[in-house]
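And then chain A:
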Amino acid sequence: MAVKALAPYEFQSRDALERYKGKQLLFINWERHRMFSRPFILALPPETSFSEIVDKYITDCFSYHPDFARIDWSKVVWQNSNTVFTPDRARSLKDNGIGHKDLIRFTTPGLDGIAGSGY
Partner candidate 1 sequence: MDMKVAKKLGLKERYTLMTRDLAWDTTYQPMDKVFPQVTYEGIKIHDWDKWEDPFRLTMDAYWKYQSEKERKLYAILDAFNQNNGHLSVTDARYMNVLKLFLGSTPPLELMAARGFSMVGRQMVGGGPRVACQMQAVDEYRHFQTQIHSISNYNKYYHGMDEFAHQQSRMWYLSDGKSFFDDAITAGPFEFMVAIGFAFEYVLTNILFVPFISGAAYNGDMAAMTVGFSAQSDEARHMTLGLECIKFMLEQDPDNLPIVQRWIDKWTWRGTRKLASVGMMMDYMLPKRIMSFKEAWEMYFEQNGGALFTDLARYGIKIPQCFTQTIEEKEHVSHQSWIGFYMKPDATPFHTWVPTPEELDWLSEKYPNTFDKYYRPVYEYWAQMEKEGKRFNNRTQPMNCQVCVSTVKFNEPGDPMSTCFRETVYKGEKFHFCSDHCKDIFEHEPEKYIQTYISSNQALQGNCAPEGVDVNAPDFNPGEHIAAYWRLDKRATGDFNGSEDQKNFAAWRDQATKN
Partner candidate 2 sequence: MSNAFIAFQKNEDTRCIVEAIVDDNPGAMVNEQPAMVKIDVPNRLVIKRASVEEKMGRPFDLQELQVHLITISGHLDETDEEFSLSWNS
């Protein structure tokens, strides 16, 4: 449906890729660990390696949680939105098929938050 308006109503998206000057947005969520309330957001060049995402950003944010130290990284299930994928740590976001405003969700089997609460 088009917006009903008294004059032409068309604008550039407030978060269009061009506005990020060579970077792209990325959202990251640890499933069933809702202590962190919501996913966090990053703006990174598409050339950023996936290992940097895990070793730096994911670790910085989530290591506060007692489950974090117990993660078996070989069993982690990765999703880009609802699609399961297997990231290549050594390769870039782009090469892992991760684009602007993609949502990376990871599930850690057997770990369901504090006292299994999902938090």
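Here are some notes:
Assume contacts are C-beta pairs under 8 Å (C-beta built on N, C-alpha and C of every residue); 3 or more make two chains touch, one makes a residue touch a chain; residues count from 1.
Here is how the candidates were picked: all candidates are chains of the complex that A comes from, given by their letters.
Note that the coordinates shown come from a computational prediction; the quantities given were computed from them, not determined experimentally.
Set chain A beside the options 1 or 2, and in this complex the one it touches turns out to be 1. Contact residues of chain A toward candidate 1 in the complex are 1-6, 9-17, 19-21, 23, 25, 27, 29, 31-32, 34-43, 57, 60-61, 64, 66, 81, 99-103, 105, 112-115, 117-119.
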